[in-house]
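Incomplete set of chains, arranged as in the complex.
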Amino acid sequence: MIEVDIAVRRGTFDVEVAFTSDAPIVALFGRSGAGKSTIVNAIAGTVRPVRGRIAVDGRVLFDSAARVDLKPEARRVGYVFQDALLFPHMNVAANLAYGERLTPHADRFVDRAHVIALLDLPQLLERRPVNLSGGERQRVAIGRALLASPRLLLMDEPLASLDAPRKAEILTYIELLRYELRLPIVYVSHALEEVTRLADSMVVIADGRVSASGPVAEVLSQPELQAQTGRFDAGAVIEARVARHDEHYGLTALAFDGGELVVPNVDALPGEPVRVRVRARDVSLALEVPRGASIQNVLPSEVISLSGEFGAIVDVALRVGAARLVARITRKAADDLGLAPGTRVHALVKAVSIDRRSVGFA
Amino acid sequence: MPTRDELEIVVLSLKVAFWGVAWSLPLAIATAFVLARKRFPGKILFDAAVHLPLVLPPVVVGFALLVLFGRHGPLGKVLDTLGVVFAFRWTGAALAAAVMGFPLMVRAIRLAIDAVDTRLEVAARTLGAKASRVFFTVTLPLAWPGLVTGALLAFARALGEFGATITFVSNIPGETQTLPLAIYTFTQSPGQDAQALHLSLVSVALSLGALAFSEWLVRRGNPRLEP
Amino acid sequence: TVFAATSLKESLDAAVKPFEAATGNKVVVSYAGSNALAKQIEAGAPATLFISADLAWLDYVEKRGLTAPGTRRNLLGNDLVLIAPAASTASVKIAPGFDLAGALGGGRLAIADPDAVPAGKYAKAALASLGAWSGVQGHVAPGENVRAALALVSRGEAPLGIVYRTDAMAAQGVRIVDAFPGGSFPAIVYPMVELKPSTPATHALARHLASPATRAVWEHYGFRVLR
């Protein structure tokens, strides 16, 4: 449970945000200069809000009314800074150990060897930060924050300069932390992929204000968001449950209100709730059920509305049972198919377009 | 080549300079930190007080020390009861050296502390380190070159300190006659220029040694070792 | 410990040697300016014998009741001489109203500080009594002490200088042009006094320094020994 309700001033820039979330992972999302780092700094205690209240799992970190202002070292947050900020006079091993040493043994829940292996740091331990590459520095910063066994993890674009495979590994680990240790995480990112995969709840920041917040599924269904995310990433999020696994083909069937969605292997037991982001560009429409096609998911749906009147592309909002989907198709196709609100169509969703990144634990 | 007397002088000078620096270093670090990081009313006066020994003629500083720390001085009396005697002892020479070198030390350390990226200190605090721990594990190590430079300047100053020392603790061979005092004594007697020159060279050699040592120290602790 | 004016350095060192040899007592002499020594004695310096370069600072000590009564005596006397660089051919006859300014030829007259240092005060008094001070007042180069004046002359920076006879005799690179007549300046006196608490050893040393046996040593260095 993260509660934030603060006003922060940075020069002439005002941040005034309030959000609460009982989801373990909250994503802060917003354009460059929106005020995300400022908020994270306020939570970490490295910037003092003008007024307000910050509480994590009931522990009050800051409360201007009650004159509570825990020192940064008392907040036990693990802060992965946007620009690593490694200690230049220590080698990697000492950087990693810095916070760990200050944590009582009883409070340590992070396995040092495991984190070092995960971040691929073993051969770097003796090096000074100057002798690391940009991505290596970021990895050490992540390790340093984790090894302090924080009670809240603040990650300010931690994966920005990492390659895709490493990113995936680290994301898996973060998911694990969230899942196994119920470690609350505030995650700043520009990558919607990361956000949907990791976060349960998201807060969209624009110009120092909250422009949308709530469960990821809800927030992402709001079309106004496109200004922040770019068109490419429009889509919908479906809340589903694991129905069954097809061990033979390595597929998982997810049941949701509009039917079933077959996707590659999801690491969850039958019955567990999951969240699936289906991107508009991955959804096609057909009037008839196609035959002899590789597309696994054919969902009967009804057109709710069609976006805009100009341009080559149309976003078609669909009702699939109680759930919603968005399909992005060419205007030509919409015309060819004669789509209009109320038209009954079949939404075609490739199973492979929903990979592990698009599925999060609810 | 150096006579026994000279050797005695050199040893004494080194002892005086070393202890002068060693005792004042912690205080200088604390002072530099306060000046670099704290805001308080009267700070500028405090700052000025630190610089006094630099601005005043050494003789005046010597007199001031004599008045304060002499056997009958207010501080001297108190310290006397604690068994600490500065007057006319080598300890007094060390005190004079420390006082004269103090502003140099403070300034150099402060300069280095000012140059430390405060965001690194912030990072350390989020990792659970208290302010004091941050100071010793982050700020001070990063200010290392300033520390060494400050100590070197103070040490060199101590090796060259004359006016305050001779005024405060006199020029007693074997007790307070450091190199510069010995050199002075020689220059005061006509025809002993050679000895004075000789001792000056010894002085130069010592400082060369100190310098080389300091360079080594800086290099050793430099956080920004180039690849 | 003996506190002695710096200008006594060589002669006093030579004078105490026989005493050390005879008694086996080590004599420690601290040479510094008379003013510093006087203030140090006031501040409780462990000095037993004080030889000042002028009467004023001895009076200063005596007035504060630090001296052993009845031990004061005027030990040595000195003369003032006019000097020129060894290579110089200047010849000046000192007489009332003599043209010193002309002899300088636009250069400066090197003396010890006439407002501060005894040697300078004597020189000023001498010139004043001879009616030459007003002519050179603007052309003096007041040094820290006699030694500085000597250096200026021996380096040729100043064409003429006024120093003690003792210094002029010991120094190289200068020659005595003429001596000031006895009555033209107040008697130059090096007074000696034993300091409280006077010990037999101190007394013995004082006696030795004033003894006829030591007289030759003093005279060797150009002092007059006073009765």
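For clarity, chains are labelled A, B and C in written order, and residue numbers in each chain start from 1.
Following the convention adopted for this analysis, contacts are C-beta pairs under 8 Å (C-beta built on N, C-alpha and C of every residue); 3 or more make two chains touch, one makes a residue touch a chain.
Note that this is a predicted model, so its numbers are computed, not measured.
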item: Total copies per chain kind in the whole complex, with one of each drawn here; value: A x2, B x2, C x1
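Assume only the chains that are shown with their structure count from here on.
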item: Chain closest to the middle, measuring from C-alpha centroids that were averaged per chain; value: B
item: Gap in Å, rounded to a whole number, between the CA centres of subunit B and subunit A; value: 57
item: Inter-chain centre distance, subunit B versus subunit C - centres from mean C-alpha coordinates, in Å; value: 35
item: Inter-centroid spacing, subunit C versus subunit A (mean Cα positions, whole Å); value: 91
item: Multi-chain contact residues (two or more partners), subunit C; value: none
item: Touching two or more other chains - residue numbers and ranges from subunit B; value: none
item: Complex contact set, residues of subunit C against subunit B; value: 1, 3, 6-7, 9-10, 28-33, 36-37, 39-40, 43-47, 145, 147, 150, 167, 170-172
item: Subunit B - residues contacting subunit A, complex; value: 117, 119-120, 122-131, 133, 137-138, 141-142, 144, 221, 223-227
item: Partner subunit C, residues of subunit B touching it in the complex; value: 59, 62-63, 66-67, 70-73, 87-88, 166-177, 184-185, 187-192
